[in-house]
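Okay, here's the structure, questions in a sec.
Excluded from the complex is one protein chain; the other protein chains are retained at their positions.
So that you can tell them apart, the chains are marked A, B and C in the order they are listed, and the count of residues begins at 1 in each.
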Amino acid sequence: MSNAIAQQRGLAAAIWDYMTTVDHKKIAHLYLVSGGLFFLIGGLEAMIIRIQLMKPDNDFISAGLYNEMITMHGTTMIFLAAMPIIFALMNAVVPLQIGARDVAFPFLNSLGFWLFLFGGLLLNVSWFTGGAPDAGWTNYAPLSTTSPGHGIDYYVMGLQISGAGTLIGGINFLVTIINMRAPGMTYMRMPLFTWTSFITSTLILFAFPALTVGLFLMMFDRMFGSAFFDVTAGGNEIIWEHLFWIFGHPEVYILILPLFGAFSDIISTFSKKRLFGYSAMVFATVLIGFLGFMVWAHHMFTVGLGPIANSIFAVSTMAIAVPTGIKIFNWLFTMWGGSIKMSAAMLWTVAFIPSFTIGGMTGVMLASAAADYQYHDTYFVVGHFHYVIVGGVVFGIFAALHYWWPKMFGKVLNEKLGHWAFWPFFIGFHLTFFIQHFLGLMGMPRRYWTYFEGQSLATGNMISTVGAFFMALGTLIFLYNVVYTAIKEPRASADPWDGRTLEWSIPSTPPFYNFKQTPLVRGLDPLWIEKMEGRKGITPAEPLGDIHMPNGSILPFLMSFGLFIAGFGFIYQVDHNAWFIAVAVGMGLTLGSMLTRSLKDDLGYHIHKEDLIEKGEGKE
Amino acid sequence: MIGLMGKLRPVFIFSVLALFLAGCGEENLSALKPKGYGAELLLDLMMISIAIMLFVFVIVMAIYTFVLIRYRRKKGEEDFIPKQTEGNKSLEIIWTVIPILLLLILAVPTVQATFDLADEQPRSEDGSITIEVTGNQYWWHFNYPDQEVSTSQDLYIPTGERVYLDMTSSDVIHSFWVPSIAGKMDTNPGGNENTMYLEAYEEGVYWGHCAELCGPSHSLMDFRVVAVSSEEYDQWISDMQNIDAEATPETASAQDGKAAFENSCMGCHAIGNSPAGVGPNLSNFGNRTKIAGILDYNKENLVDWIMNPDEIKPGNKMQGYNVSEEEAQQIADYLMQLDHTEVTPETVSNSSGEE
Amino acid sequence: MSQEDILNPKQMPSDPEKATPEGKNKFVGFWMFLGGETVLFASLFGTYLALVRSTSGENTPENLFGLELVFIMTMLLLTSSLTSVYAMYHMKNNDFKKMQLWLGITVVLGLGFLGCEIYEFYHYIHEYGFTFRSSAFGSAFYTLVGFHGGHVVFGLSWFIALMLRNRKRGLNLYNAPKYYIASLYWHFIDVVWVFIFTVVYLLGKVG
C-alpha cells in the first residue's frame, strides 16, 4: 500500500520533472516520445488512406473524411512527427558532439518543445470538434478560405503555435553551435551531424517566417474578414501558394539535411574510416541550403507563372542534384576501402542510398518544368516524395535512433530485432511507393478519394496497399524492440560502436552536466584521434571546477498552455464573441508567464567541484 | 549471407512484373500512350530524363554493390584499421562535373518544351479555335466564343490542329488535365487567367481529370475530350448553333419532363448557348457518354442522379429543388432526347478504352 | 565566486553586453532572430506590393496618404534611434543614470510615434471609411503597417519593463545584454520603418 503511494509519488515527481526540465537530454526524450506518437497517428492515417484506395470504387471512408485524412496525414507527418524526432536527435546529440555542457538557451529550448506539443495537440483536437482540416497539407486558398466548419482554423492556429516553437528551437541550435563549442572544436572539425543541424537551423530561421506570415493572412481572412485571398474583393490566391512554398521547399531540406549528417557519422563509424571528402560534404550541405531558397516555384509549374519563370526555376532546381550527388558519392567512397560492419543502424543507412537516389532522380524528372505538366499532382509526385521522405528521412530516423539509442537511453537496441524490423519495412516501402510512379503516369491524380473500374489502376493500388501493411509490420517490430530492449538488454558501455566523435567519450547515458571537464579537441573525429594515440579518453581543456547549471521551470509549459487556450478562443470567436474571454485568459497566462520570467532573476546554480569528484568516479 | 542486392532484386522484379501485367494503362487515359502533340513532346522529354537517370543509377549501383561486397567486414578482421583517406581531388571533380553536364543535357530540351507549350499564337486572325474553359465544383464549362456555342463536360475539338484554351475558375482552383493529349494547367479564380493548347492526333474520346484538390468530389470531377475530324467538328458546331431550346419533345413523358425541368431546374441549368451558370449546360445532354462525368449513361442512373446528387458527388452544388420520382423519370426522358447532332462520342471512330 | 558576484564585478568591462556567456548567447541569438524578422517583413512587403493596386473606390494610396504626418513620424522614430544609441553609449561607459534617462527620451519619442500612427488609422477609418476589410489593399496596408506598429508597442513595453525593473539595481552583467538587445530591436524597428515610409507612403504617393 505505502509502496504504491511511494511509487505514485515517484511517478508524479518524474512527470513534474519532465514538465519543468530544461535539460536538453530530457527534452530530447520528450520530443522523441511525442514525435513518435504522432508518427503512429500519421501512420494510422496512412493506413486508412491505403485501405480506401485498395480497390476501385471503394467507400471504406467518405470523400470528405478522406480529404481530412490526407491533410492530417501530411501535416502530422511533416510538422508533428518528422520535425520533432529530428529535434529529438539534435537535442540529444549536438551538445555532446561539440563538447558543450548545455545548449545556449535551455529555457527557450523547453519553450520550443511545449509550443510544438500544444500546437500539435490543438491541431488534432479538430478530429473531435466537427472535422479536421481538409484542404491538403498545402492548404491552398480559396479552397481553404471557403472551407466550412473550423477545420482550417485549427490548422492555422495549430501550425502557428508549433511553428513558433520550431523557430525558437532553430535559433537555440544556431547559437549553441556558434557559441558553445569546446576549445579546439573549429567549424571545420565539427561532425557532420552538427554541421547539418546548423544548416537546418538556418533554413528554419529563414523559412518559417514566410509560413508565419502566410498563416497570419489566412487567419485574418478566415477570422477577421480581410481579403488577401478573396478574389471577389481584389485579393490574390496565388500569394498563399508563394508564401507556402517559400517556406515549404526549404522545409523538405530541413527534414533531410540532419539525417544526411547522421548518415555521414554512421557510415564513417561503421566503415571505421574518416569521412571521405569532409570539406566537400560541408560545402555541399551549405550549397543545398542556399539553393533550397531559390527553387520553390517548382511546386507551381502548372499555376501559370509563364515559361520564363518556369524555366528559371526548373534549372535552379536541377542544380540541387549536383551537391546532393557529391554527398552520395562521398558516402560510397567512405565505405570504399573500409571495414563495413552491417549493424542495424548501418543496414538502414545502406538501404537509404539507393532508395534516396531513386527519389532524388524522380525529383530531377519533376524539375523538368514541361514534363511536370504531366507529373504534377499525380501519384508520380506522391511516389517521389515518399521515396525521399520515407527512404531518406524515415530510414534516417531509424538509423540514427539505432545509432544513438545507447546515448539517449543507456542501452543498445537489440540487433537481431533491429534486422527483423528492417526487412518488412524496407520491402514494404518499395512495394508501396515504386508502383505509384506508374500509377501517376497512367492517369491517377493525387488526393483522389477513389478511382474507377476499367482505368487499369486496380492492380497497382492493391500492391501499394499490401506494401503499406508491411511497413506497419516493420514499425510494430521496432516498437517491440524498444520494449524488449528496455526490459532485457544490459546497460551499454560509453562507446559501444567504437565511435569517433565526442559523444562516445562520456558515459551512456551522460550525467546531467555532460562533461565533467570540457574536452580539448585536437582534430576531426577527436575521440578517434585519442584512441589512435593509445589514450582512453579525451584530454580535458580545463582543470576540474564548479559547473554552472540552469534551473528548471514550469513557465514554458504555462506559456504554451496559455496559447493553446487562446487558440480555441481565436477559432470560436467567429461564432460568439464570448470566446474572446478564452483569448484573454490564454494570452493573460502566456504574457503573465513571460513577465514573470523577465522580472524574476534566474541565475541558476553551481555543482561544486567536490561533488563532482565524489559522484564522478563511480561506475555510472 | 546473400548480398544486399540479392535481397533487393525480388522487390524490383515484382514491381516491374506488376507493371507489365497492368500494361501501361488505358489507351485514352495514360500519359505513356500519347495521342496528341503535348503528350508526345512530354513523353519524349520524360524518356530523355529517364535515360539520364538510369545511366546515373547504374553507376551508383555498380559502385554500391562492389563496395558492399568487397569491403564488408569479415570474420577475423575485427581489428583491421582501414587507411583514413581524406578525399581525392580528381574524383571529386569528376562527380561534380559529370552531373552538371548531364543536367545541361536535360535542361536544354526542358526549356525548349516549356516555351513550346506556352505558345499563345495570334488568335482568331488565323482562324484558330479558342475555347473558354471554366472549372466549377465539380464540373467543367466550355464556351466557344467565336462560334457562340457552349457545352459542358464533353469538350469537342477537331483533330490535327491547335485548339487554344483560356482557362479560369468560378470558385476554387482546379486543374485541367487530359493525360493522353497534353499536360495540365490550373484554372484560377479571379484575374489569373491561363492559356494552353490541345492538339489531338487521332479521333477518339479521351479521359480528363481535375488535378487540383477542390473539395470532397475532386476525384469525381472527370470530363471527356471528344476529338473528331474537322468536317465532323464543323458539323457539330453548326448543329449546336441551330439547337432550338424551345423545341417540343416527341413523347408525352418528355413533354411533361420539359415542363418540370423548366419549373425546377432552369434556375441553374441552361439549354442553348449560355455563359457558365450554376450548373452545367445541358443543350446536348442526349449525346453525353457519362452523367455528371462519372455515371454510366442510362435512365436509371440519371433518375438516381436527379433524386440524390449529393450521395453520388458529395458536396456538389446541385440542391434546393424538389421533384418526385415520377417527375424525375419524365425529366430524364426529356433530357435524354436532347440529341441534336449526329456527331457524338459514339460516332467517333476510335472510342477505345470506354470500359 | 557566486553567480551574483560574477554579475556585479567591481570593474565593469567595456562591452558589458558580451561579457558573460549568457550575454554572448543573447547577443548572437537576437541577431539570428532579426535575420528571421527580415524574412517576415519581406513577406509582408511582398504581399503589400502585390495587392497595392487592389483598391476599392477612391481609396487609393495617392488619395489617402498625407505626407506631413508621415514626415513627423519618421523624424520621431529616427531621432529615437539616435537617443537609444546615446543610451548604449552611456551603458558602455557604465553610467546607469544617463542610460536610463536617454532610454526614457527614446520611449517618449516612441510613444509620440505610436500616437501619430493611431491618429492616422483613426483618420483613415472615420474620414475615408478605409478599413481592414474594405479591400485587399486595405487588408495589406493595415497588416504591414500594423505589424510594424505592433513591434513598436512591444519594443516600448520592453524598454519600460527593463527600466522599471532595474531602476534600483543599476547596471550589471545580467541586465546589460538585455538592454543591449532591446536597443537592437529598436533600431530594427527603425530599419523597417525606413522601408515603410519609402515603399508605402512615398512610392504610394508617386504612384
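As a working rule, contacts are C-beta pairs under 8 Å (C-beta built on N, C-alpha and C of every residue); 3 or more make two chains touch, one makes a residue touch a chain.
Convention: contacts and distances are computed from a predicted model.
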item: Among "Cytochrome c oxidase subunit 4", "Inner-membrane translocator", "ABC transporter ATP-binding protein" or "Nickel import system permease protein NikB", the UniProt name of the subunit that does not appear here; value: "Cytochrome c oxidase subunit 4"
item: Sole residue of A:130, A:148, A:306 or A:523 that reaches the chain not shown, by the stated touch rule; value: A:306
item: Residue among B:145, B:160 or B:191 touching the omitted chain; value: B:191
item: Touch list for subunit A against the chain that is not drawn; value: 174, 178, 202, 205-206, 210, 236, 238-239, 242, 246, 293-294, 297, 305-306, 309
item: Contact footprint on subunit C, counting only the chain that is left out; value: 11, 14, 18, 28, 31-32, 34-39, 41-43, 45-47, 49-50, 53-54, 67, 71, 74-75, 78, 81-82, 85-86, 89, 92-93, 184, 187-188, 190-191, 194-195, 197-199, 202-203, 205-207
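We take it that only the chains that are shown with their structure count from here on.
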item: Intercentroid distance (Cα basis), subunit C paired with subunit B, Å; value: 52
item: Between subunit A and subunit B, centroid-to-centroid distance (C-alpha), Å; value: 35
item: For subunit C, residues that touch 2 or more chains besides their own; value: none
item: Shared-contact residues (touching 2 or more other chains) in subunit B; value: none
item: Interface residues, subunit C side, partner subunit A - complex; value: 2-4, 7, 21, 24-25, 28-29, 32-33, 35-37, 39-40, 43-44, 46-47, 50-51, 54-56, 132-133, 135-140, 143, 161, 165, 174, 178
item: Subunit A residues within the subunit C interface of the complex; value: 104-105, 167, 171-172, 174-175, 178-180, 205-210, 212-214, 216-217, 220-221, 224-228, 230, 233-236, 239, 242-243, 246, 548, 595, 598-599, 601, 603-606
item: Subunit A-touching residues of subunit B, taken from the complex the two chains share; value: 4, 7-8, 11-12, 14-15, 18-19, 21-26, 29-32, 38-39, 41-42, 45-46, 49-50, 53, 56-57, 60-61, 63-64, 67-68, 71-73, 77, 80-88, 91-92, 95-96, 99-100, 103, 106-107, 110-111, 113-118, 171-173, 175, 177, 179-180, 182-186, 188-194, 207, 209-220, 294, 314-315, 353, 355
